[in-house]
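Reading through the structure tokens given below for one structure.
A single protein chain has been removed from this complex, and every other one stays in its place.
After this line comes subunit A, so read on.
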Amino acid sequence: MEEGKVYSPDGVFAHLAMLEAQAHEAAVKQEEKEQQEEKLARLKARVQELRAQRDELRAKVDLQQKGQLGKEGVVSDPAQPSARAVVEWNIKRIKAMLQVFYLTGISGKLTKRGVCFCISTAYEGTYLDSYHLDLLTKPEEVQIHRHSIPIFIPLEQIATKYLQTDIRRFLAVLSDHLNAYVGRRYQADQLQEHFSNQIEGTLQRNSLCNLLVFNYNVSKKSQTFPFNARLLYGDLCCSLPTEVIVSCTPDAPASLAARAAAHSDAFRRVALHKAFRSFGSAAESVDGAP
């Protein structure tokens, strides 16, 4: 151990303890000083604020006296809006613009090597999933670097057709596919959720939700499911079926068989769960009629 230059009567540890205590005191003092300074700064800022307010009110009073007060509140200071107000207004405007872009469904952000697109989907007012596409813009071609598009959407096919030649079309077509897919899925989910007692078991569907098969009934209380529906969605960009086959069990009464055609038509025209809702009300009105 080295010989210290300072020998204290109680030993090295005591010396260290003393040094620590000194350092602690100094730190406490420093902290106090800083707190004082902070407080001072805050008070100064407050003074500024109050002064600004006072000026504002003064200006208002002046104008009022001169009788130039038109609409209330707009007068504040036409000549020189404060810098802060300008910044705030700009921020609001940009946020609104980003929100608009987000609402259109396709928004993008430039990255170091390209663009990253976000495709947001919705169906009849309900916002559903968002999907991302990270594109690299090289001089000769555009490449898909990463993405979160579901595997059953024919991304590669769409990209081969449009990505190099017309990016806008590529995004539009992809967006159509995705929106239609979530729309079909939403309808099937809604049907399963709200009309489960009118459907036998669960809906038979597939990943793309472009083929739905189920047995159903129009009344909530019956135990049989005389109708069989088979919906084919031939157009992947469409959330309504292209082909509908509604059939009845052979032993069903003729009245039901007649209604099958009406159902088939309804499925082709309106959303699945809405069609079911209309069946329900139609059935009630029929039953209620004398």
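A few comments on the model shown:
By our rule, a contact is a pair of C-beta atoms (placed from the backbone, for glycine too) under 8 Å apart; a residue touches a chain by one contact, two chains touch by 3 or more; residues count from 1.
Operating definition for what follows: contacts and distances are computed from a predicted model.
Of the candidates "Centromere protein L", "Beta-hexosaminidase", "Eukaryotic translation initiation factor 3 subunit I" or "CENPN protein", the chain left out of this view carries the UniProt protein name "CENPN protein".
In the complete assembly, the contact with the undisplayed chain comes from A:206, out of A:35, A:104 or A:206.
Although one chain is not drawn, its touching partners on subunit A can still be listed: residues 27, 98, 101-102, 107, 109, 111, 116, 118, 120, 130, 132, 134, 146-152, 154, 157, 202, 204-208, 210-211, 213, 232, 234, 236.
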